[in-house]
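Part of the complex only, each chain left as placed.
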Amino acid sequence: MDNLQEYKRAIEAVILVSDNPVEPTLLAQLLEIPKTTVEEICDALTQEYKEQGRGFILANVAGGYRFQTDPEMAPYVERFVLDGQGSRLSSAALETLAIIAYKQPISRMQVSAIRGVNVEAVIRTLQQRGYIGEVGKDPGPGSAILFGTTSLFLERLGLNALSDLPPLADFVPGADVVEALEGGLRPEGFENRTEMMAGESQSDVRSED
Amino acid sequence: MTYEVETSVFSGPFDLLLHLILQDEVDLYEISLGSIIDAYIQEIQRMEDVNLAVATEFLLIAATLIELKSRRLLPDTSDLDLEEELALWEERDLLLARLLECKTFKDASHALKALTLDAALSYPRLTGMEEQFIGLMPDLLEGVSGEDVHEAFLRATAPKPRIDLFHVTSVKLTVAETVEYLIEELPQMGKVTLRELTTGAVDRVEVVVYFLSILELYKQGVIELTQLATFGTLTIEWLGVDKETGLLGIDAYEG
């Protein structure tokens, strides 16, 4: 399989000189081979580097392949590189980012409604840092700008695609939290009335029995 | 003794309510609404600008809570208007739903943060095209905008760690360590500005630690500080250690 070896080498060379993740479709075009073959070769390379204990890895991020250092080598690389990964995001920024990531496309107003605060400044910061971008306009009245996450967001999270995000369902609060919140909001003297009302009030989140 | 700037910033009424109910594990009805409002006003005062949206949203929530709570104080609830009562409970359910949503995304954001931190351990190769091929490129600036140039400039001039193989910079510097380091280094430096001292700072906390260390040294009278204008450059000059008394016990510095 001389050809396969040649493709392998070509893929390594092209990925080496690219400063963006290289999409498998592009590699397939360059080499005139099926995309699945490209993916098989890249999988094989990833495996080889791992087995040989290389200091670098072939990572599959943001829809493409690129060379990255092995995370275990971070202590050495940190001392050497000039550009850090950028300063960390505040928790306000992270929460806003989480809402946009899971609910995109989403308008500023909609994010604001979930967070309970004006999010203009945070959205501007996230946009400046390249984590989110404008992805369209709301077709409704007012045609609000809709935001979505970028490929840089995926790169920073080390994910290949949005579908690799942990499912939002994983974070829905458990019964204990719901109970605690409900308890916090419920006047004690009303316990017995709550039951009575449960049937009538449609929006009751939890059934009492 | 490390310094971490970690403040609990509530960036919304839901945040605050969540915090009060979950973190402190309090029954909202066992604490006075006055204290909640006080806590909230304190948070608002700490913010840079008073955010009208936050303030009004909270008033709405507070009003609902007050109304709910006042019902509890009524001796007999049997003659309550059922319509009103229902509306109130709906309000409560809506609030509960919003709190649950807020909590969901809060937890999701922790997961995103963890992913980011893991990913940050693996550095991408950004070296780019080899010189020998650059000549082939039709137009290197294809698709580059003024905005991109601006961003690149900001990236290039952002504070970054310097290559320093001998004093490997630790993010969690302590004031005591920094004071010791400065006592060793300052005598050879002559006049130096805080900016020069902190060019290698990895993050802002480090700059703050340097700042505190300098204040400590100033307090001990071993350096002179000059600043010609407000927000101007701060110059530090080593005066020397009193040979007889030496320095005070900096190890005990507690900030």
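Think of it as A and B in the order they're written, each chain with its own count starting at 1.
The rule we apply is simple: a residue touches a chain if its C-beta (ideal position, glycine included) is under 8 Å from a C-beta of that chain, and two chains touch if they have at least 3 such contacts.
Treat the numbers as computed from the prediction; the structure is a model and nothing was measured.
Expressed with the labels used for the displayed chains, the entire complex holds A x2, B x1.
The definition used in the following text is that only the chains that are shown with their structure count from here on.
Subunit A and subunit B have centres, each the mean of its CA atoms, that are 23 Å apart.
Those residues of subunit B that touch subunit A in the shared complex are 9, 11-15, 17-18, 20-22, 25-29, 51-54, 57, 65, 68-69, 71-72, 77, 85-86, 89-90, 92-113, 115-116, 118-130, 133, 151, 155, 160-165, 168, 202-203. Only residues 16-19, 56-57, 59, 66-71, 74, 77-85, 87-92, 94-95, 97-99, 101-102, 112, 114-118, 130, 155-159, 165-166, 168, 170-173, 177-178, 180-190, 193, 197, 200-201, 203-205 of subunit A touch subunit B when the two sit together in their complex.
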